[in-house]
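With one protein chain removed, the remaining protein chains of the complex are shown where they sit.
Showing subunit A:
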Amino acid sequence: MASKLIHAIYSDDDLLMQAVKQIKGAHYHIAEVYTPFPVHGLDKAVGLAPTRIAITSFLYGLVGLTVAVLMMDFMMIQDWPQNIGGKPSFHFYENMPAFIPIMFELTVFFAAHLMVITFYMRSKLWPFKKPENPDIRTTDDHFMVEIDASNHNVDKMTKFLYDTGAAEIKLIENN
């Protein structure tokens, strides 16, 4: 973590968007942005790479489908190929219409849950996790930009941030 950080607090999302663009324009390094709600387009303005979580979900869905097919093929066709109400149990495909509901459900089940778990792991969210937003107002109606201030003139930066409309500017030193 940078040894010197500046916390600039904004009270409006439009102002924040504008400020983030200006800060990026001035080539300061934005370490983090905390907002109370999703500000659309902010991730692009900050320059974040798109998330790949949807791709993982697709892969997990394939896993679910595979599990369903292998499970039902083994249990219904390989292990106990019985005659239940005249349903054909010689090959998987012969009785596949009856397997489709569960194939579908397991695909959704795996895709949904494993993606959510991935999200929780990647974003480091779990029941006993301590919240890390530096100012509690950022979950209510304030927006905070955390900027790396090491190797910069703090006064000049402060003046610059003030001009972007920051309501509060704080210097944080980590030793």
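Operating definition for what follows: a residue touches a chain if its C-beta (ideal position, glycine included) is under 8 Å from a C-beta of that chain, and two chains touch if they have at least 3 such contacts; residues count from 1.
Here is the rule we go by: contacts and distances are computed from a predicted model.
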item: Identity of the absent chain, which is to be given by its UniProt protein name, from "Na(+)/H(+) antiporter subunit B", "Cytochrome ubiquinol oxidase subunit I", "Electron transfer flavoprotein alpha subunit apoprotein" or "Molybdopterin oxidoreductase"; value: "Molybdopterin oxidoreductase"
item: Among A:R137, A:H152 or A:K170, the residue in touch with the chain that has been omitted; value: A:R137
item: Touching residue (missing chain; options A:I53, A:V154 or A:L171); value: A:I53
item: Interface with the unshown chain - residue positions in subunit A; value: 10-15, 32-43, 46, 48, 50-51, 53-54, 57, 71-72, 75-76, 79-80, 84-85, 87, 95, 98-99, 101-102, 104-106, 108-109, 111-113, 115-116, 119-120, 122-133, 136-141, 165, 167-168
